[in-house]
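Sharing a structure here in structure tokens format.
Take a look at subunit A:
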Amino acid sequence: MIPINYYIILSAVLFTIGTLGVLTRRNALIIFMSVELMLNAANLAFVAFARAREIATGQPLFDGQIFVFFVIAVAAAEVAVGLALIVEIFKSKRSIDVDQMSSMKG
Partner candidate 1 sequence: MNLTPQDYQVLTPYILLTVWACILLLVDLFIPKDRKGLTAMLAALGLALTLGFILSQIGIERVGFSGMVVLDGFSTFVNALLLVSGLLGIALAYGYVKRMGIERGEYYTLLLFSITGMMLMAQAADLIVIFIALELLSIPLYILAAFARPKVESEEAGMKYFLLGAFATGFVVYGTALVFGATGSTELSAIVAYASDGTPGLLLTIGAALILVGFGFKVAAVPFHMWTPDVYQGAPTAVTAFMSSGAKIAGFAALLRVFATAFPYIAADMTDVLWALAALTMIVGNFVAISQTDIKRMLAYSSIAHAGYILMAFVPYGNPDVRDVSIAAGLFYLVSYAVTNFGAWGVVIALEKNEGRGLAIADYAGLGKKYPALAAAMTVFMLSLIGLPPTIGLVGKFYLFRAVIAGGFTWLAIIGVLTSLVSAYYYLRVVVTMYMNDGEPETERETWLGLTTGATALVTVLLSFTPQVLFAWASEAVLKLF
Partner candidate 2 sequence: MEFLLQPLTLLTFFPLVGVLVLLFIPSDNKNALRWTALGASLVTFGISLWVLAQFNASNVDLQLVARYDWITVAGWNIQYFLGLDGLSILLVLLTAFLAPISILSTWTAVEERVKDFMLFFLLLEVGMMGVFLAQDLFLFYIFWEFTLVPMYFLIGIWGGPRRIYAAVKFFLYTMAGSILMLLAILWLGIYGQTFSVPDLIAQANVPANIQWWLFLAFAAAFAIKVPMWPLHSWLPDAHVEAPTAGSVILAGVLLKMGTYGFVRFNLPLFPEASVRAAPWIALLATIGILYGAMVSYAQKDVKKLVAYSSVSHLGFVMLGLFAMNEQGVAGAILQMINHGLSTGALFLLVGMIYEQTHTREMKVYGGLWKITPVFGSIMLIVSLSSMGLPGLNGFVGEFTILLGAFGSKSIGTNVYAILSALGVIMAAVYILYMFQKMFLGPQGEIVDEVKKHGHGIRDLNLRELVTIVPILIFIFWIGLYPKPFFDLMAPAVAHLVGMLPIP
């Protein structure tokens, strides 16, 4: 049995990687992937927490898993919209470098 803490630490690491990815990458697509990583870190935490509690209390607990499904589904919807936006941007700018999306500032 792997202790719950391991899952949580892994999830935290994944989340941090995702966050840093958003901060450091310039490609919109990769930023988007980093965001997905953050979401999946959360998913991992959900499942781990749910399972840990199930073991602790001895009663089935689906809330965590259910949430994960919702997150996955919503993330998919987000992907659809996000990719469409990226395509549009690429069409007009021939680039998906987010650092070039700076026509507005101040």
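Following the convention adopted for this analysis, a contact is a pair of C-beta atoms (placed from the backbone, for glycine too) under 8 Å apart; a residue touches a chain by one contact, two chains touch by 3 or more; residues count from 1.
Behind the choice of candidates: all candidates are chains of the complex that A comes from, given by their letters.
Just so you know, these numbers come straight off a predicted model, no measurement behind them.
Q: Which option touches subunit A in the complex, given 1 or 2? Just the number is fine.
A: 1
Q: Which subunit A residues qualify as touching candidate 1 in the complex?
A: My answer: residues 8, 11, 15, 18-19, 22, 28, 31-32, 35, 38-39, 41-43, 45-46, 48-50, 52-53, 57, 61, 63-64, 66-67, 70-71, 74, 77-78, 81-82, 84-86, 88-89, 91-93, 98, 101-106.
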